[in-house]
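Left out: one protein chain. Kept in place: all the others.
Labels run A, B, C, D and E following the written order; every chain starts at residue 1.
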Amino acid sequence: MASAPSGLDKDQIFGMAEQEMEYRVELFNKLTKTCFEKCIEKRYKESELNMGECSCVDRCVAKYWQVTSIVGQLLGSSRPPM
Amino acid sequence: MASAPSGLDKDQIFGMAEQEMEYRVELFNKLTKTCFEKCIEKRYKESELNMGECSCVDRCVAKYWQVTSIVGQLLGSSRPPM
Amino acid sequence: MASAPSGLDKDQIFGMAEQEMEYRVELFNKLTKTCFEKCIEKRYKESELNMGECSCVDRCVAKYWQVTSIVGQLLGSSRPPM
Amino acid sequence: MDRSIAGDMTNIPEEDQQRMTKMIEQFQIRDSLRMYNSLVERCFDHCVDSFRRKSLDKQEETCVQRCAEKFLKHSMRVSMRFAELNQGSPTPD
Amino acid sequence: MDRSIAGDMTNIPEEDQQRMTKMIEQFQIRDSLRMYNSLVERCFDHCVDSFRRKSLDKQEETCVQRCAEKFLKHSMRVSMRFAELNQGSPTPD
Partner (left out) sequence: MDRSIAGDMTNIPEEDQQRMTKMIEQFQIRDSLRMYNSLVERCFDHCVDSFRRKSLDKQEETCVQRCAEKFLKHSMRVSMRFAELNQGSPTPD
C-alpha cells in the first residue's frame, strides 16, 4: 500500500480500502444477525443474555468463521479476503 | 450547517447530509415493507386497500414511530436522529 | 450519452451510468436469490443441479423477466429501465 | 422527507444549493430504481410458485398486477402518515 | 476491525492518514445509522403484532426495550469473539 506513488493510484487505493471496510462491516452485520436469530430466545423475558445464549453465540461465531474459510477456499483464494 | 466556512468542511457537510438522507430513505423503506407484511392481505383479490387494511396501516406507522423513539432513547440520544 | 460536452455534465453521466449498473446488479442478485429459493433442493445431496432444478431455474428466470416488464409498465415507463 | 435539509439550504451559497439539489436528484433516482427492484421481487415471490411453464398464466399475471398496484397505494398511504408524524413532532433538539 | 488498515497507515503521508480517518468516521456514522434502523425493524417485527390501537401497550413497550438491549449486548459479545478470531489467525497471505 505504501509503495503507490501517483495521485491516480491513490484514489484506487482508497477505493480498495473502502471496499475492504464495506466487506468487513457487512460480514460482521450478517454474522451478528444470523447468530441472533439462531441463538437468542425471542420471548425477551429479560434483557440479559443467559448462559445458554452466551455459549450458543460463542459457538455460532466460531462456526460462522469456519464457513467463511470453506467458502473462501471454494471461491479460489487460499483465504477469504480479510 | 450554514456556519461552516472552508472547502474541506463542506465535503463533510455534504457527507453528513447524504448520510442523513440515506438514513431517512432506509427508515421509510423498512417501515413500508414491515407494515405491508403486517397489514396487507396477500391474496390480492383486488388492487385497492380495504378499510381494515387502511386502519391497520395507519396504526402500524404510528407504532413503528414509537418504536423508533424507544430505541433512539436506548441508543443514548434523547431523540432518534431525524 | 456522447453528446454531453461540459465537465459538470460528465459527472452526471457517470452518475447515471453508475446507477444503471447498480440497478442491473441488484436485479440480477435478487433474481438469482429468488430462483435459488424457489427451485433448489435444500438438502444438498449433491453439488450438481439436477434436471428438475435446471428446468425450474430456466422457467423461473423467464417468469421473473415477465414480472419485471409488468411492473415496469405499471410504473409508467413503457419498458423497465434496462 | 427533505424538509429539514431544504430548511438548511436558505442561507448557503447558490453553488452549494445546486450541489445539494443534484445529490437529492441522484438519491431519488437510485431510490426509485431500488423500489422497482424490490417491487418485482416481492410480487414475484408472492404470486409465482409454479414452474411447469415458462410463461405467466392469467392468474399469476393478475396477481402480480394487483400486488404491485396495492403496494404503490400502500406506500403512498405510509408516506402521508409518515409526513404527518414528522410535522406533529417538531425537532425538540 | 480496523486493525490491518490502521497498520498500513504508519508509513503513508499525513494528508492520506487524514483522508483515511475521515473515511473511517463516515463509515462508522453510516454503520451506526443502519444498525439503528435494523434494530427498530427487528424489534418492531418481533414485538408488535396487534393493530387494534395506535399506541404501543405496556407489554409491547417492554418487549421492544428488552429486544433492543438484548441485541446490543449480543452485538458486543459477537464483536469480542470476532476480534479474537481475527487475532488468532494472523494473515498467512
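The rule we apply is simple: a contact is a pair of C-beta atoms (placed from the backbone, for glycine too) under 8 Å apart; a residue touches a chain by one contact, two chains touch by 3 or more.
Model, not experiment: these values are computed from the prediction.
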Residues belonging to chain A that touch the chain removed from view: 12, 15-16, 19, 22-23, 26-27, 30, 34, 38-39, 55-56, 58-60, 62-64, 66-68, 70-72, 74-75, 80-81
Chain C residues touching the omitted chain (full complex): 1-2, 10, 14, 17-18, 20-22, 24-25, 28-29, 31-33, 35-36, 39-40, 42, 44-49, 53-54, 57-58, 61-62, 65, 78-79, 82
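Definition applied: only the chains that are shown with their structure count from here on.
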For chain E, the least number of touch steps when starting out from chain C: 3
Maximum centroid distance from chain A, chain identifier (CA atoms): D
Chain whose mean Cα position lies farthest from chain E: C
Distance from the mean Cα position of chain C to that of chain B, given in whole angstrom: 26
Sites on chain D at which at least two other chains make contact: 34, 38, 47, 65, 69
Set of chain B residues in contact with two or more other chains: 22, 39, 58, 62
Topology of the chain contact graph, where touching chains are joined (line, ring, star, complete, other): line
Those chain pairs that satisfy the touch definition: A-E, B-D, B-E, C-D
